[in-house]
Each structure stands twice: as C-alpha cells, then as structure tokens.
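Shown next, in structure tokens, is the structure this report addresses.
One chain of protein is taken out of this complex; the other chains stay put.
Lettered A, B and C in written order, each chain numbered from 1.
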Amino acid sequence: MSDFGFHLAFWSLAAMTLGGASMIIISRNLIHAVIWLVMSMLGIAGLYLTLSADFIAVVQVLIYVGAISVLMLFAIMLTPRAERDNSQNIKTGGPAALVVLLVMISTLWVAIDTDWGAVREAALTDQARLIGESLIKHYILPFEIGAVLLTAALVGAIALARQDDEDAAVHAASLQAELDGEGSVDPVNVVDPPIASEASDTEAAS
Amino acid sequence: MTTADDARLGIQEDSHLAMQGTIEALTTGDGSEPVVVNLGPQHPSTHGVFRLKVTLDGEIVQDAEMRIGYLHRSMEKLAEERTYTQNIPFTDRIDYLAAMSNNLAYCLAAEELLGIKVPPRAQAIRVMFAELQRVASHAMANGTFINDCGAWHTPLFYMFRDRERVLDMFEMTCGARLTTNYMRIGGVAFDLPDELLPTLESFLADMPDRIADYEALLMENEILHARARGVGVISPEMAINSSLSGPVLRATGVPWDLRKANPYCGYENYEFDVPVGEQGDCFDRFLVRMAEVKQSLKILRQVIDNLPDGPWLADVPLHARPEPGEAYARVESPRGELGFYLVSDGGPAPYRFHCRPPSLINLTALKEMSIGGTLADAIVTLGSIDIVVGEIDR
Amino acid sequence: MTDLAQLSNVLGAWYDFRDLNNLQRLITEWIAEWGPDWLASIVTGVLGALGILAVIGPTLLILIWVERKVISRFQQRYGPNRVGPKGLLQPVADAVKLILKEQLAPRAADKLIFFLPPVLIFVPGILIWGVLPFGPRMSVADLNVGVLFLLAVSGTAVLVIFMAGWSSNNKYALFGAMRAVAMSISYEVPMVLALLTLVVFSGTMSVNGIVEWQQQEDVIFILLFPLSAIAFFFAASAELNRTPADISEAESEIVAGYHTEYSGMRFGLFYAVELGNTLVVSGFIATFFLGGWWLWGLDQWVPSWIILLVKTGAVYFLLIWTRGTLPRLRIDQLMSFCWKALVPATLLFVVVAFVERTLLISEGWDTTVALPIMAVFNIALTLGAIMLFARVARPAPLRRPARIRMAGTEIGGLRAARQVASRTEEPQFQVGGD
Partner (left out) sequence: MIIGLEHYLVLGALLFCIGFFIALSKKNAVGVLIGVELMLNAVNLTLIAFSRFGATEVALSTQVFVVFIIAVAAAEVAVGLALALVVYRNRQTISVDRTTLLKG
C-alpha cells in the first residue's frame, strides 16, 4: 500500500481506538461505555488489517463486536436501571491512577528503548489456511483443551444464570419477608406458595 | 435493602444510586420488575379503539386489564327521545359489521311490544339478509384473525373479495353497504329488486369452491396451527359461567345456537346444522366460523327455493304507541346472542332502550384466556374473539 | 486461466462488457502512467464503491416498486399504479414524502444513541456488497476470508438494531430490539454451519473461490446440500427480520418494533437498508447455492453479472413470496425451531460434507462420477430429515387433530356438550394431527 494511505489508516485507527477507550472512563452511562468499547474494538480490528493479519481482524469483529458486546448489553439489560451507573470509585481512584501511571511509564520505556531487531518481511499470505492447518497439526492438544474450556464455560454460565423454581421460591420469600420487615428467612423451611387448589375437572369436554 | 440490612451486612452507603424504595408487590421470580405495556386505543390490531393494559414478565402475560368506552356515543339515552321507527338507524351503528342482525333484533323486540304479526315473505327476506350478513361478518372476522397471526393481509383480501359481493347485494336492495337500515317494524322497507335473486344464485354457485380454496390454503398451514392451536383456551364450564355466546362458546363444545334453541323469523322450517368445536382454542373458533359460513349458504339456498310472495310489510301506524310493558328479543348475530330490551310507558318513544352486546360479554373472558400466554398470543386471542368496539361501547 | 480470461485479454477493450474489470484496469493503468500511485489506489477504491452504489441505488427504488406490485398480485389487487406510468414513480414519491416529513425524537430519548443507528445501519448493509463476486474478477474485494467477513459484518448489524431499540425509550421499541437481538444471535449459528459445508467442500473461504469450484465441477451446491440451502434461506430471512420471522417489527404485536419512534427520512433509511440487505442476501444465496455468475458455460457470451442478477431476482421473488403468504411465528417457536431443527440439520450436513470431502480426496474418486451419487444421497438424506422432523417435533397441542362436529338435534348446555362429544361416528371435519 502506498505510504500516505498507510499513514492515514494507522493514525486514524489509533485515534479511534484510544479515543474509544478513554471515553469509556469518562462516560457516565454503562451502555454508552459498552458502545465506546465496541468502537475501540473496531479500531483494533482495523489495526490488525494494517498489520495484514486479516483472519484475526475478521475473527476480532465477529467475536468481540458481534458476540461479547451484545452479551454485555444483555447482562446490563437484566439488571435494573439503578445499576447502570458507570462512575468511578473516588476513594480508590487516586492510588489506582498512581499504579497505572507507574506501569505505563515502565512499559513505554521498555517499548521504545530496547532494540527489537524488527525486520519487515513480506506478510503471510492465505493466513486462514495456514492457521487452520497449524491448529490441526502442531497445536492439536491446545485446540482440544480450548474446546473443553469453551464447553465448560458454556455449561457453567448457563448453570449460574439459570434460576430453578426452588431458588425462585427462596428469593420471592426473602423479598416478601423484607417487605413485611420480619428479617431474613432461612431458606430451609420455605413453604411453597399455595397453588390454585380447585383443579377444575375438564373431563366433560375433552 | 433497608438500612438495617446494610448495617447488618456492613455495607457502606456511598453510591448515590442505591436501591431506594420498597419492592413492588407484584415482583417476578428474579426480582426484575414486570413491564406494563399499553396496547393502547391507538394500536394496529385492537380492532378499533380499545385499550388493553397488559402486565408482562418478559414476554409472559401476567395480567390483562381492559379499558373500554372510547367509542361510547350514549346511544341508549338518545334512543329514548326518538320514536320506535326513528330508532332503527341507530341499530345499524351499534355493530357496524352486522347491521342487518341489529335491525332484525330491534324490530323483533318492537313487534313483540306492539303485538304485530310479520307476513311470511318479510320473514323469509329477513332470514336471507341475516344469513348473508353472517357470511360477510365471518369473512371479516377470519380475515383479521389470520392478519393478527401475521400473514400480511393476503388471506384478508381474499375474504374481502367475497364480502364485497355480499355488500353489493345489500347496496342493490337498500342502497347502503354497511348501515343498511333495511328492516322496519312489521317487515322490511322495500321488496327485493329483480336483479337480486340472479346475483344471489351466482354467489351461491361460486362460494363452495372459494371456501374449498380457503380450506386448502389455510387449514393445513403449519404456522397457523403453531400460532393458534392451544392458544387462548377456555373450558366449557368457564365459557358458560361467563355467559359467552356465539362461535366463541360453540368452539368449546357447547352446542348452543339461538336459531335452534329459540327459533325466530321461521328458522324452524329451514334445515341446517350447528358446528361445534372441541378444544375451545383460537383455531377451533376459526374452524367453527368457517363451518358456519357453509351452513349459512345452505340456509340461503333453502330460502331462495321456497321464497313466498305477498306483502313484505304489515300495515303499522307511523307513530305507533305501544301500551305500557316490556319486551326482550334476541337474535343469533355473527358474534353471539344479540338482545334488545325495550320498555314502553305508552308514549311514542321507548322509556328504556337497552342492547345486550355479545362482543362485550365475550370480551370479559379475554383476561382469563390470555394470562400465562405470551403478548403475541394475547393479540391472537383478541383477534379470535372477533370484537366490534362499536357494539362494546354503544 | 479460464478461457474467459484469455478471451478478455485478447479483446480487453473497455467496450467488452463481459468483464467490467477491463474498464477499471485500463483507467488505473492510464492514471499510473502520469499521476502518483496513491491517486491510482484511491481511484480504484472510488470506482469500486461507485460500482456498488450504482447497483444499489436504482435497484432499491425499483425493488420497492417490484415488492409492492408482486405482493399486490398475490392479494388480487393492482398495487401502485397512480404515480407515474404503471406506478413506477411511487417509490420516488415515497422517498420525497419521507424526506419532507418532520423528524421527531422522543423527549427522554438518549440523544447520541438515538441519532446514530439510521446512519450506522448502512455500514454493514454496504460493506457486505464488497465481497459479492459479480464476475470472475469483478468483486470489489476478493478477500480470502470472504465468508467469515460476511458473517462478521452481518453480526454488527445486530448491535445497531439494539441501539435503535433501546435508545428510543419506548416499550414496543425495546421489545422489538430484544427480540431482534435474541433472534439474529441464535440464527447466526445455522448460517455459519450451512456456509461451513460449502467452505469444507470447496476448500476455500473466498466467495469467488466457491463459485469457481462450482464452475470447475459443473455442479451447483443446492443439488449437493439441499438442507443447508433451506437452512441458510430460513436463517437469512430471520436475520433480515422478514416473515415468517419478522417478529422484531411485528405490526400486529409491537407496532413497528425497533424503528417505532423513527419518523421521516430516518425511517426511510431503515426501510431502504432492509430492502438493500434483502437484495444482497438473495445475491449471496444465489452465489453460494445457485452458482453465482456462472451458468454451465453461458457466462462466455452473456455478461456474468447479468446471470447473477437474474438468479438474485429469482431468490428475491422467493423471499417476497414467503413474505406475502406465510403468517408469523412466535419468538419462542422461532428459537426452538432454530435450536431444535436448523442447528442439528446443518450439523448433520457438516459431517456429511467432511465425509464426502475426504472420500473425494483421499480415495481419489473421480468427481464427475462421485458427485452425482453424493447429490442423490444428500437429497434423500434431506427428505428423510424433513420427514423425521415433521413427525417427531410436533408440539403437544398439534398432535391431536382439530375436529368440528355437527350438533344435530342436541342443543343445550353442558349435558348436550357431553352428548355431542361422546358421539362416536366420524366427525364432519378433521384437520391436522398425525
């Protein structure tokens, strides 16, 4: 690519990524924060393209922008409006900023100072095929372990989020108790809510 | 979380958005508050200005509250200042989709009050137009029902094509398509025009294969089955307790039809059948309406074959003054049992004019049918009950 | 080099419209001679984009007219015929009307996120066109990760729909947005799996590579993988929010779904992008399963992009047909249909594709003989799978037939109802049930 085009692309994408990330810190509303996150993710996908890693760029868009951000939005939707506050914790903000500054200075110094012996060779072509083959040939074990990990995460997330009836009964009872102000209810002897007892006999029609 | 709990749990209170206020009574399982959605008076599928306040937990309907009265024209009060004949145009506008049945019910009540005998030709003509009105109204009902299930108006337009032919016949005889104002106390306003019977003959000739098309197209449609079967179910006992009537009642299996149970206008000498459903869900109502249209065509065939001639209007004084008393006449309108209750105090105008609207009473069962289903099911159930807001609010 | 390429090199003149690439190549070479090279790359980019916009712009207007006319034919009516000759200017009139309408915004709406969606929804709509091959070398960007790019970009559209629905602070819009997000996330899985069978069989992820494989083997994928084609068609129509899966803007239930609060040209943009997406998705269905710009050698004489447009028109008609006639499915039925029917079906065909692919390569079967046999086997497998699903996965209320009986003489209340119900002879009218 011509130098001018490359420069334009790199600097605009860098601005987009860092701008998005910093806006996350500033924005008050959590949903705004997620949308700024999506913008910086797209910026990073563009940066991958400038590094001619097109398979990774497309995977990044597919997974981060397509799935993870929507997952976060779902999580935010499931918690009520009162929890959508994206504000910083003022007390711990100060020391945190200090630590981050320290980390930043050290990493930047290392990044700029050391001589990485960078060499600019031709980029890989047809990366999708190469990555696929290497995943199956050299990295077959991590590939399988990754599969197991993903399934475990899937099952775990569902098990955690799912709410079976017994939990619901405990939860509803504790809410009701708080309403009536009798203090907390120990979950052991929770009486199930009386189910409508008059089972209407419908043998007539069917 | 009351402050006592915070103290006990040792949580510092610094976030200014802490959970204030008590938890509402109607909390759902996981504490998220239910959404109250207004299927407001201005909504594409409420068949007119009718408001349904639906409380939803996610998509599941927890409570459905009806708000009516947006189309209230206080007809029953106005009717008290008009003579019996002047009230006939009111009845067209009560249920604007079945004006003929309204006229018929009111005239029967007035005739009972005045003690007038209707000549046989007028009775046959009245039966003919009542059944034609049923075909037109059921076409409209089934079309909009499928439209609520989501089909983009295509079945609706097919059924409107048949309805247009019926409305043309109305226009031929009494000059109006919807607000017919055709029946008078003691008979009908005009005799049948000469070209009506040939049109009716060709209509009866075409309809069977039209209905065969609908059955082929709609009956086996898997998506319609999925959307309508098992939705908005009501048991026969509940149907009878909430005094439902018409196709909604017959779909639950209760064979109650006024034309058979308490025949009027000579229905006893026509041979027809009363279709009865089994499950009492939306699809059964749809099927019952389809079968009823076929029965109406059977009646129309018999009416044409032995149409008596003779006078079509008994001689009734213009400002008849009935002696004090009351009368209640009821008719099997396309939506159910439509009744008119008239009280006379000897004056030219009725002392009390009341109409029993089948839509309003069928609508009371909507809450019981839609609780537990999803929002989409509530809309489909509302469509299958086939309400007319003019009749509900009067 | 396919013979077409040699032929066009000989001719290579700009007037040889069989391959529009010549025109672009000549222009860039001309610029490269005198101008700086970055100007050439910019001009090629602009030409590519102009080509796409030239395709989208007029076809969108014509499509609005085509869709309304075809649906009106289904419904026994004329459709627009007042504005312009045979109603052709109706879309223009609609566009002007929408532009002139006032742009309302709900007071409590989240300003930033309310104004962005109508613009952002165009991005995936146009980006997808980049990967669609109109001819052997006539695609804006022939990425070797084309299929993945298509899925990634159509994934981002979900986010924009959510932003539109959530920010307009209206219950119906929120319902519409949540439904759209939930549905398109779950319908992305069968889409990925359906395309996986093609990628496995043709060995490349580039869309043009798939078309060239079909050209090389003289077979179109709908014959080889009919169930994947059906699954992809239904999943695509669900992604596009079209009937029978248009629950995210179900008029009868939630007024207009996520774009309830948008008025004026903002709604116009949503509507235009929806049609544009339908066009490009039917283009991709034609490319993947009907052989795209190739038609058994016809593409030597007829320009390839005409063949593609004809096939796209055919698939687009199919989409209008389903939209015009089928009622809408409920959200939970759609979800269960996706996870219980489409995903297993496409998984089955991924396995079948792997097996057949290894047979073709490792066993070294001659493709001209092996492919027809596999095609017949796959079609039989499809019919078997559909039959099995129709029988097994019927929800409880549908299992019993709906019966209508004639009451005959018993007219009355509950007792009469029991007598009618207990009657044994064949009911007059029976529908459904197995």
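The rule is simple: a contact is a pair of C-beta atoms (placed from the backbone, for glycine too) under 8 Å apart; a residue touches a chain by one contact, two chains touch by 3 or more.
Computed from a prediction, not measured in an experiment: that's the story for all the values here.
Along chain A, the points of touch with the absent chain fall at residues 3, 6-7, 10, 14, 17-18, 21-22, 24-25, 30, 33-34, 37, 40-41, 44, 47-48, 50-53, 55-56, 59-60, 63-64, 67-68, 71-72, 74-76, 78-79, 83-89, 92-93, 96-97, 99-100, 103-104, 107-108, 111-112, 116, 118-121, 123-124, 127, 130-131, 134-135, 138-139, 142, 146, 149-150, 152-154, 156-158, 160-161, 163, 167, 171.
The rule is short, and it goes like this: only the chains that are shown with their structure count from here on.
Ranked by distance of CA centroids from chain A, the top chain is B.
Remark: the per-chain Cα centre closest to the mean position of all protein Cα atoms belongs to C. Separation between the centroids of chain B and chain C, computed from CA atoms only, is 41 Å.
Chain B has its Cα centroid 53 Å from the Cα centroid of chain A. The residues of chain B that reach two or more other chains are 236-237, 252-253, 278-279, listed in rising order.
Residues of chain C found to touch two or more other chains are 414, 417, 421.
Residue ranges of chain A in contact with chain C, taken from their complex: 1-5, 29, 31-32, 35, 38, 54-55, 58-59, 61-62, 65-67, 69-70, 73-74, 77, 126-129, 204-206.
On the chain C side of its complex with chain A, the touching residues are 36-38, 41-42, 110, 112-113, 143-145, 148-149, 151-153, 155-156, 158-159, 162-163, 166, 178, 181, 185, 188, 205, 414, 417-418, 421. Across the complex, chain C is touched by residues 35, 37-38, 43-45, 59, 146-154, 157-158, 161, 219-221, 223-227, 229-230, 236-237, 240, 250, 252-257, 260-261, 273-279, 281, 283-284, 287-288, 291, 374-377, 379, 383 of chain B.
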